[in-house]
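Just passing along the structure, written as structure tokens.
A single protein chain has been omitted from the complex, and every remaining protein chain is retained in its original position.
Our next item is chain A:
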Amino acid sequence: MKIEVQNIYPLVAWSWDMPKNLDDPDSDEPDNANDSYGIRRRAPNKNAVDDVCGICRASYNGTCPNCKFPGTDCPLVLGRCNHNFHFHCIYQWLKTLTSKGLCPMCRQKFRLKPNATVNTDHLGAFKELAITTRARLISEGLFDEDEEGDDDSEYAYDNEEVQRDNRDYEHIWNNPSTEYEELTVGDMFNTRRYIDDEEEEDDEGY
């Protein structure tokens, strides 16, 4: 018998790569890692299909209100607090000064989840946002120095200090020995404190 293949219709499904057990990133084991064709296959992530972005209420796999095409055009970011949003939605929220860098769902400082593949492309954007928002807060006189205790209350923030802070911020950011997840948007309030802590620890060590 001879079979002639006339048409092939490939069918592809996708979902964001999210840890299955959101509380424990280490448990991220694919159900059926390799099938007989050697393709790494992962069961569709139920979270990514059913859950919606808390800001726009559209599915994780859908788009934010301003985008037409889902996927890399309108990416998803995972928060350390396990609240996830479309990049555009959370970015717009954090850009407003009144957000104070907090997660809209739980009001903790919004940080990107560490070791999450989908987050890696956005670290730079969030870093930049943290720096500019911090500078704007200071210039508007809205900078909340109580945020991290009294350590900073002695400082009068002028432009030079802002610049120095930003440089410090850059330094930590670019220093590979520093865990990057410690330094996302929410940390715009305590950059200096973070450095001070590090130095103090060093001093004690010697």
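As a working rule, a contact is a pair of C-beta atoms (placed from the backbone, for glycine too) under 8 Å apart; a residue touches a chain by one contact, two chains touch by 3 or more; residues count from 1.
Here is the rule we use: contacts and distances are computed from a predicted model.
Undergrad: Considering only the chain that is not displayed, what protein name does its UniProt record carry among "UBC core domain-containing protein", "Cytochrome c oxidase assembly factor 6", "DNA 5'-3' helicase" or "SCO1 protein"?
TA: From the choices "UBC core domain-containing protein", "Cytochrome c oxidase assembly factor 6", "DNA 5'-3' helicase" or "SCO1 protein", the unshown chain carries the UniProt name "UBC core domain-containing protein".
Undergrad: Touch as defined at the start, partner being the missing chain; which of A:Gln6, A:Thr72 or A:Thr96 qualifies?
TA: The single option touching the absent chain is A:Thr96.
Undergrad: Since one chain isn't shown, list which residues of chain A touch it in the complete complex.
TA: 54-58, 65, 89, 92-93, 96, 98-99, 102, 104-105, 107
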